[in-house]
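The complex appears here minus one protein chain, its other protein chains still in place.
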Amino acid sequence: MSLVLIALLPFAGALLPALMIRAGRNACALSTGAVTLTALVLLLAEAPAVLNGEVVQNRFDWVPLLGLQATFFLDGLGLFFAGLILTIGLLIILYARFYLSKDDPMGQFYVFLLLFQGAMVGIVLSDNILLLLVFWELTSLSSFLLIGYWKHLPEGRQGARMALAVTGGGGLAMIAGMLILGDIAGSYDLTTILQQREAIQASPLYLPALVLILLGCFTKSAQFPFHFWLPHAMAAPTPVSAYLHSATMVKAGLFLMARMWPVLAGTEAWFYLVATTGLVTLVVGAGIALFKDDLKALLAYSTVSHLGLVTMLLGFGTPMAAVAAVFHILNHATFKAALFMTAGIIDHETHTRDIKRLGGLAGLMPVTATIGIVAALSMAGVAPLNGFISKEMMLEEALHTPWAGNPWILPALVALGALLSAAYSFRFVAHVFLGPKRDDYPHHPHDPPTGMWLAPALLVAAVVAIGLLPALVAGPLVALTAGAVIGGPLPDYYLSLWHGLTPALGVSLLAVLGGLVLLWRHRPLEAWWLALPRPEAKRLFDRGVEAAATICQRTTEALHDGSLRRYLAILVTAVLLVGGGAFLQGGHGAGTRPMLTAPVLPVLAWALLVGACLSLVLLHRNRLLALIATSVVGLTVSMAFIYLSAPDLALTQISVEVVTTILLLLALNLLPKRTPLDSSLPRRSRDGLLAVLSGLGAGALAFAFMTRDFETISDYHLAQSYPGGGGTNVVNVILVDFRGFDTFGEIIVLGIASLAIFALLDGALHGPALRRLSNWQPDQRRAQDLHPLMLVVATRVMLPLSIMVGLYIFLRGHNSPGGGFIAGLVVAIALLMQYMASGFAWAQQRMQLNYHGVMAAGVIIAGLTGIGAWLAGRPFLTSDFGYVTIPPLEKFELATAMGFDVGVFLTVVGSVMLALANLSRVFRRTEGPVSDRPMDIDPSLDPRTAGRS
Amino acid sequence: MESFPLDVLAELLVVLLIVIAGVFGLVGSYGLAKLPDLMTRLHAPTKATTLGVGGALLASMVYFLSSGTFTLHELLITLFLLLTAPITAHMVAKAYLHAHGAQELLPPTGRKYGWASFDAAPPSGGDALDSIEAPRLAED
Amino acid sequence: MFRKLLPHPLLSVALTVVWLLLLNNFSLGGLLLGAILGLLIPLATQRFWPDRATPRGPLKIAGYVLLVLWDIVVANVVVAKVIVFKPNRRLAPCFVTIPLDLRTPEAITVLAGTITMTPGTVSSDLSADGRSLLVHCLDEPDPEAARDAIKRRYETRLKEIFE
Amino acid sequence: MELLVASGIGAMTAAGVYLLLRARTFPVIIGVALLSYAVNVFLFATGRLAVHRPPVISDDAAGYTDPLPQALVLTAIVISFGMTALVTILALRAYLECGTDAVDTPELDATAQEWGIQTGPAGEAAEAERR
Amino acid sequence: MIEYALLFGFGCFGLALGLNLWRLAKGPTIADRVLALDTMVINGIAILMLFGIQFGTTVYFEASLLFAMVGFISTVAFTKFVLRGDIIE
Partner (left out) sequence: MNHWIVVPVILPAMLAPLLVLAVRHSLTLQRVFSAVGTAALVAVSLGLALRAAGGGPEIYELGNWPAPFGIVLVLDRLSALMLLLTGLLAAAVLTYAISSGWDARGRHFHPLFQFQLMGVNGAFLTGDLFNLFVFFEVLLIASYGLMLHGGGAERLKAGVQYIVVNLAGSTLFLFAVGTIYAVTGTLNMADLAVKVQQVAPGDEALLRVGALLLLVVFAVKAALVPLHFWLPGTYANAPAPVAALFAIMTKVGAYSIIRVYTLVFGAGAGDGAASAGDWLLPAALVTLVLGTAGVLGAGGLMRLICYALIASMGTLLTAVALFTPAATAAALYYLVHSTLAAAALFLVADLVAARRGRFGDRLEAAPRFAQTGLLASLFFLAAIGMAGMPPLSGFLGKLLVLDSARGGEATAVIWTLILATSLVTIVGFARAGSALFWKSAALEGRIEAAAAARPVLPIVATAAVLAGMVVLSALAGPVTGFLEGTAEQLYAPAGYIEAVLGAERAAGG
C-alpha cells in the first residue's frame, strides 16, 4: 500500500502548490516540500525491510486484459533511486524557492515539479513494465512542461519540443521493446521477467527487443547520437536542469539498463551496443564540454559524458562494473546537482553564464566558490573526493576490457575521456572562480542568501564525506543497490580512496596532468575547435523536423486540395476496384432464371431512357434543358415501374419528380443558367471512362441477379398482408406495418430536410447572401404578366379536386396503390399550384397552415400511433385493425396504421411546403413590391377609369 | 354478360376506340414532329392527342363495362385533361412568344394595352395597389 | 348561416360526384363520405377562390358542353387532316385578335379553353386589360371569319351562362 | 426485358456518375438525382422482373411480384428526395454566399470577386440558347 | 381481336413517344421541348389505359390520374420559368 502511496503522493499533491500559491511563495514551497518529505519518510519506513533483503511489493489490478497491473515493488535499486529522487527533490524545492523571481508563476512550477517527481518515483518502483512505460512517458511530458516553463524564451520552447520528441520517441520504441519482452517472458511483470534470463536471451526476438528498449534508454539518458537534446533543455530554469538533467530524469535510462541488467546484459549484443555507445558518449560529451562557454552547456555536456561513462560500465556486463556504475550514479548526482545550483547562483548574481565574461569570483562570493570548486574537482576525479573513487573503479574495469579483440582501444579512449573531463572541470574552476576580479560583470555579484546556497552546500558535504569515508557513508547503499542490479552475489570489492599503485591510478594522474595541460593550451585549442567543421545536432534536428513538416504540409495540401471532383473520382475508382476485385474472388455461375420477352413498347421506352441519358450528358450545360431531360428520365422510369408491376413506385416517383423539378426551377432562377465548360478534354475523357465503367458494373450486377432465382422473406409479407396487416396493397402494408420503422425514419428524414432548408434559407436573409439577393438583377427578359388569368382560374378549380384526389389516394392506400406519402405530395402539389398561379404573397396570405407545425405534428402523430401499442403491451408500431359496421352503411375497416399514415401525410405536406414556400419567401428579397392580387388582369375593370401605370 | 351480341358489339366498340386513339395519338405526335414552327406545332398535340388519350379512356371504360365492372373513373382523367390541355397550350404559347420577342409579329390588341406577355397590366381600379414587401411567413 | 356552411352547393355536388367516380362504385358509405368531403373541402379552400362565378341555366350549360365535345371531335379530324395531308409550305397560319365582351375570368377561361380545343385555333395570349384574346390559327385564310365564328358560336353562349 | 432494364440502369448510372464529376453544383445535383433513379431501379430489380403481377392481393391475381424491394425503393425515393431538396437549397445558398457555384473550394476566392455582374453574360448565353 | 387492336395502339403510341423524343432532342426552342414532354406524358397516359385493357385491371387508374396532374404542373412550371424566371412570385 505504501509504495502506491509513495508513487501517487506527488501526483495527488501536485494540486497543493497550485492552491497554496494564494497563501504566498513560502507556503507554496513548504507545501511542495511537505509532499516530497512525506513520500521520503514513507520510503525510508520501508527501507529497513529492504535492507534486510526483502522485496516489498504492492499489487493492484488495473487492466488485466492487457497484463498491465498497478504493481509496485521496492528492492535495493528502487530504494536507491527513489531516495535519490526524493532527497534531491527536496533540495531542489528549497533552492527553487529562492531562485525563481517574483514574475515567475511559482505555483505552476511546483505543480510540474511534483508531477515529474511522481513519474520518476513511479518508474523506479514499477514492477510491471507496462506500468513503467506509463511513468516513463509521464516523465517526458512533465519535463516538456518544465523545460518550456519560460515560455517567452524561444530556446525554451524549442528545447522543450526537442526533448519531448527525442525522449518521447525513444519511449515509443521502448513500448515495442517491452511488448516483445513481455511476449517472450509471457508476462509483463518485472519480477517474472527478471527470472527468465535464459529464455529471453535465447529468443530470436531478443535482439529487436534489446535494440528497442535501449533506444528508450539512450534517448532518455542522452547517449550519443541522441545526446543533442540535453544541452538545449538547459534553457529551463536552473532548478530544472539540476533536477532533471543531472540528478534524475537522465538517469532513468541508466536505471532501466540497471533494472534489466540481469536479463539483458551479458551478451555480445549488449556489450557492443551499450558499452560502445557509452564509450563514444563519454569521449564526445567531454570533448564538446571543454569548448562550451555557457556554464550550463558545459555542465550539460559533462553530464552527457558522465552518463556515457555509466552506460559503458553497465555495458561491460560484469558485476564489478555494475558496482562501479551504481557508485558513480550516486556520486555524479551529488556533485553535478551541486554544480548546477552553483551555476544557477552565478547566473542569478552576475546575470551571465558566459565563462568568457566571468572569472575571479572566488573573492567576491567565497561560499559559492568553495562549493563550486569542490564539486568541480570531484567531477574532475581529483582525490579525495567521491568522483575520484568511482572513476578509479571505472578505469580499473576499462583497462582490462578488450573491444573486438583489441585490448588497447577501449582503455585509450577511456583515458582520453578522463583527461578531457579533468580539463573541462579545471576550466570551470579556473575561468569562473580564479583569476583576477573583473569590473565588467553585468551585475555585481556577492554570495546569495543562505537558503540558496544551503542545498548545494549539503550536496558538497556529501561529496566530501563519501570521498573520505566511502565504505562508511555509501558502502551499504552501494552494496544494496548493486546487489539488486546484479541479481546475484556481489563481487569482491571494497570502496576506498587507496587501492595501491594500480594502473588505474596512473591513468588518473595522467588525466589530471593532461587536463591541466589542456587548460593551459585552451585558447589555441579553442581556435582549432571552432575552425573544425562539425555537425550541429540541433540544426540538423530542427531542419529535419521542418523538412518533415514541410513535406507533410505539401502532401496534405496536395492531397486535400479541396477538389470535390477529384475526391469523387477517387471514390468511384475505389468502388470499381473493390467491386471488381470482390467479384473476381468469388465463384460465379450464370443465371438460370428464364428471361421475360421484351415487346416493342419496352424497347421504345428503353430507347427513350438511353436517349434522354445521352442528351443529358451532351446538353447538360444548358441547365433548363438538363432539367427537361431529367424529367424524361423520371417519366420513363415511372412508366417502367408501372409496366413491371410497381404502381406505387410509379406514383411516388412521378410526384416526387415533379416537386423536385419545381424546386430545381426555383433554385435555377438565381443560379447561372448555363454551366461553363471547365473541364479539359482529358479530364472529361477520364470522367467518361469512370462513368462508363460504373454503368457497366451496375448494369452487369443487375443483370447477374435478375437472371437467377432466389428465395425471399417477402412470401411471408404476401401471405400476412391481409390477415395480419389488414390491407391488400402489400407494399403499403409493408410500409406502414411490417417495416413501419423504416417509414418512421423516412418521414423524419423529410422533416429534418425541411428544418435544415428552413435554417439555410433563414440564414440567407442576413449578411452577404442578403446583399446579393437585394442587388440581384434578373438575367433574362421577363414577361409582363406575373399571374396569367387562365392559369389562375384553372388552379382554383383544381385545388378542391386535387385535395379530393389526395384524400382518395390516402384512404385507398392500404388496399390499392397510394398511401399517405403520395397523398401528401398530391396535396402539396395542389397547394404549390396556387402559389405558382397567384403568387407567393396572395397564396401565403390565404394559407392558414403553419408548415412547421404541420410537419412536426405529422412526426408526432406517427410516433404516437406507434407508442399507442405500448398501452396494449405490444411493441412500438404494432398495429391493429377491425371491421366496423354501422347500419345502414357497409362494413368498413379501421386500422391504427391509418393513424401512422396520417402522420406520414402531414409530414410530407408540412415539409414540402415549408421548404418551397420559404424558398420563394427568400426570393421576395430580390425585387421590390410584388402584387398580391390573385391575377394581374382584371377584365371587369373599366380601363378608362384607370390610369396607365 | 352472357349475351353474345352485346359482347361482340362492345368488343367492336373497344377495338374501334383503340384504333381511333392510336391513330390520333400518332397523328398528334407526328404533327408535333412535322409542323414548321412552335405555334403550328402547338395545334397538333393539344387536339389530336386529346382525342387519342380520350379514345383510350373511352375504350377502357367500355371494355370494363362489357366485362361486368362498372367503371367510370376514366371520365375523371378525361375531364382533367380537357381542363388542363388549353392551359398548357396557352402557357407554352406565351412562353414561346415571350422568349422570341414576337411582339411585332402579333396583331394589335385593339385596346389601349398590349398583349399581357409584353405589357404590364393596369392597376386595379379604386383599390390602391396592395403591395407588400417581403412578406413574412405566418409562423415566423 | 346556411350560406356560410355551404358556400358553393354546385361545387359540393360536383365534388361528391368526383368522389364517387374515384371510388368507382356506389355505396351508401361512399356517398356519405363523399358528401361530407364535398361540404368540407369547399369550406377549407374557399379563401383560394373568392367571388366564384356562378354559371346559370343547366340546360344551356349542357348544350354548350355537347357543342364543344362535338367540335372537339371535328377539330381532331380537321387538324389530323391538315397535319397528315397538307405540306407545311401550303399552310396559312395566322394570329387573330378577338375583342371580348365577356368580363368574368372564369368565362374568359372557358372561352379560351374552348377555342384551343376546337378546330385549328389556339388561345395564345390575353391583352393586358383582359379585353382581347390572341388566337393562333393553324390554317386559316380568312381571319375575320374565324373571329366572327368564335364570337358567335361560343362567346354569346358563354355570356348567357356566366353573365 | 432483363437486358433492357440492366442496360437502362447502366445508362442512368453512367450519366449520373459523369454529371457527378462535373465542376458546378447544378450538374452535380442532376447527377445525384440520376444516380438515385438508377439505384431505385436497381433495388427494385432485386425482386426480379414481372409483368402484370402487382403486389395487391386479389382473388383473381395470377401471382405477385416481390413487394419488399418496392417498399424499400419507396423509402429510398423519399429519402433521396429530402436529400436532393436539401442539397439544392444548399447549392443556392452557397452560391449567394460565395458568389460561385463551383464545387471545388480553391475557386472560392478566384471567382467570388466577379459575382456582381455574372448574371449578365450567363443570361445572354441562356437567351442565345433559346433562340 | 382486342389483342390486335391493342398491339396497334401500343405501336401507335410507342411511335408517338419516339416522335416526341425526336422533337425533344431537336427543339429548337425550349417551348418545343416542353411541349414534347407534355405530349409524352399524355401519350403515356394513353398507354397506361391500354395496359389496363390488356391486363383487365384498373390498378393503373391512380397512376394515370397522377400522370395527368403532374404533366400539367411540370409544363406550367417550365413555361413560367421561361416567362418570368421565378415560378412562384
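The chains carry the letters A, B, C, D and E, assigned in the order they are written, with residues numbered from 1 in each.
What we mean here is this: a residue touches a chain if its C-beta (ideal position, glycine included) is under 8 Å from a C-beta of that chain, and two chains touch if they have at least 3 such contacts.
Note that the structure is a prediction, hence the values are computed from the model and not measured.
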{"item": "Displayed partners of the chain not shown (whole complex)", "value": "A, D"}
{"item": "Residue, one of A:His717, A:Arg796, A:Arg812 or A:Arg933, that touches the chain absent here", "value": "A:His717"}
{"item": "Given A:Pro225, A:Gly266, A:Gly579 or A:Gly899, the one touching the chain that is not displayed", "value": "A:Gly579"}
{"item": "Given A:Val367, A:Ile860 or A:Leu889, the one touching the chain that is not displayed", "value": "A:Ile860"}
{"item": "Touching residues on chain D - with respect to the absent chain", "value": "20, 25, 28, 32, 35-36, 38-40, 42-43, 45-46, 68-69, 72, 75-76, 79-80, 82-83, 86-87, 90-91, 93-94, 97-98, 103, 105, 108, 112"}
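By our rule, only the chains that are shown with their structure count from here on.
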{"item": "Minimal step count in the chain contact network, chain D to chain E", "value": "1"}
{"item": "Leader among chain pairs (count of C-beta contacts)", "value": "A-D"}
{"item": "Chain ID, smallest distance between chain and overall C-alpha centroids", "value": "D"}
{"item": "Centroid-based (C-alpha) most distant chain relative to chain A", "value": "C"}
{"item": "Chain C and chain E: spacing of chain centres that average the CA atoms, whole Å", "value": "22"}
{"item": "Distance from the mean Cα position of chain C to that of chain A, given in whole angstrom", "value": "73"}
{"item": "Contacts with two or more other chains, residues of chain C listed in rising order", "value": "18, 22-24, 112-113, 123, 126, 128-131"}
{"item": "Two or more partner chains touched - positions in chain A", "value": "624-625, 627, 643, 647, 668, 778-781, 783-785, 788-791, 794, 801, 805, 816-817, 840, 848, 919, 924, 930, 936-938, 941, 943"}
{"item": "Chain B residues touching chain E - in the complex, by the definition given at the top", "value": "11-12, 14-15, 18-19, 21-23, 25-26, 28-30, 32-33, 38, 41-42, 45, 49-50, 52-53, 55-57, 59-60, 63-64, 67, 69, 71, 73-74, 76-77, 80-81, 84, 87-88, 91-96, 98-100, 117"}
{"item": "Chain C-facing residues of chain A, complex", "value": "784-785, 788-790, 792-794, 796, 799-801, 803-805, 807-808, 834, 843, 846, 848, 888-890, 892, 934-941, 943"}
{"item": "Touching residues on chain E, where the partner in the complex is chain B", "value": "1-2, 4-6, 8-9, 11-13, 15-17, 19-20, 22-23, 29-32, 34-36, 38-39, 42-43, 45-47, 49-50, 52-53, 56, 58, 61, 64-65, 68-69, 71-72, 75-76, 78-80, 82-83"}
